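Note that one protein chain is taken out, while the other chains of the complex remain in position.
Then we have chain A:
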Amino acid sequence: MVNWIWMGMMVVSVLFGAANGKMEKVAEAAFGGAQTGVTVCLGLISILVFWMGLMRVAEDAGLVGKIAKLMAPAIRRLFPDVPRDHPAMGYILSNMSANLLGLGNAATPMGIKAMQELQKLNPNPDVATPAMCTLLAMNTASITLVPTTIIAIRMNFGSVHPAEIVAPTLLATIVATGAAILADRWYRSRNTIPPSQSSAKPGRREAPVSVIPPSASAGGGGTY
């Protein structure tokens, strides 16, 4: 789907550019966009270097493993194919907490760390695993308690109650996250047809952890 959207956007842009006589602007935008991509990544370097350093400290101290163990059963249930004590779990929870507090700077490196840990469980490194898709869904919807940037902007423009949007934002974000989880569940159940998992599927809700023994999924036994 990404292939189609990417290709489609560029072809449609050129067609519209031709029709509107904006070809020059389209060409300019292509390279401007490429530049933005690099600039954003350069901005990410400092954040990623810092947080990944700090997270290594936390990991070596055993903090990430501890967080993984403390993880609420509800969240564990979202990732049935990740072993209970796996560091990925710790990073997933850290990522979600950072999102919740509106700490975007910290949430992205933690999410990337979680992805890297999930990638270690991935038998097929080119293709996303269901757990990766779930983590992504949680992050695109990203439950937010305090949308700090928006509140600041509203304050700047002299709003009477700059923070009054917290309640609707929370409502909307809960609904969006719920929708993401439901859609993710639906695709998951459609995509896990292979025989080795068919017996595990019905028991998913009751016994999320016992579905796949840690060694089996780490060794590529999970069928994605």
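Keep this in mind: contacts are C-beta pairs under 8 Å (C-beta built on N, C-alpha and C of every residue); 3 or more make two chains touch, one makes a residue touch a chain; residues count from 1.
Going forward, contacts and distances are computed from a predicted model.
Participant: There's a gap in the complex where one chain should be. From "propanoyl-CoA C-acyltransferase", "Probable membrane transporter protein", "Spore maturation protein" or "Energy-coupling factor transport system permease protein", what does UniProt name that chain?
Facilitator: So the chain that does not appear here would be "Spore maturation protein", according to UniProt.
Participant: Tell me which stretches of chain A touch the chain missing from the display.
Facilitator: 1-2, 5-6, 9-10, 12-17, 20, 22, 25-26, 28-34, 36-38, 40-42, 44-45, 47-63, 101-103, 105-106, 108-109, 111-112, 115-116, 118-119, 125-128, 132-133, 135-137, 139-142, 144-150, 153-154, 157-173, 175-177, 179-180, 183-184, 187, 191
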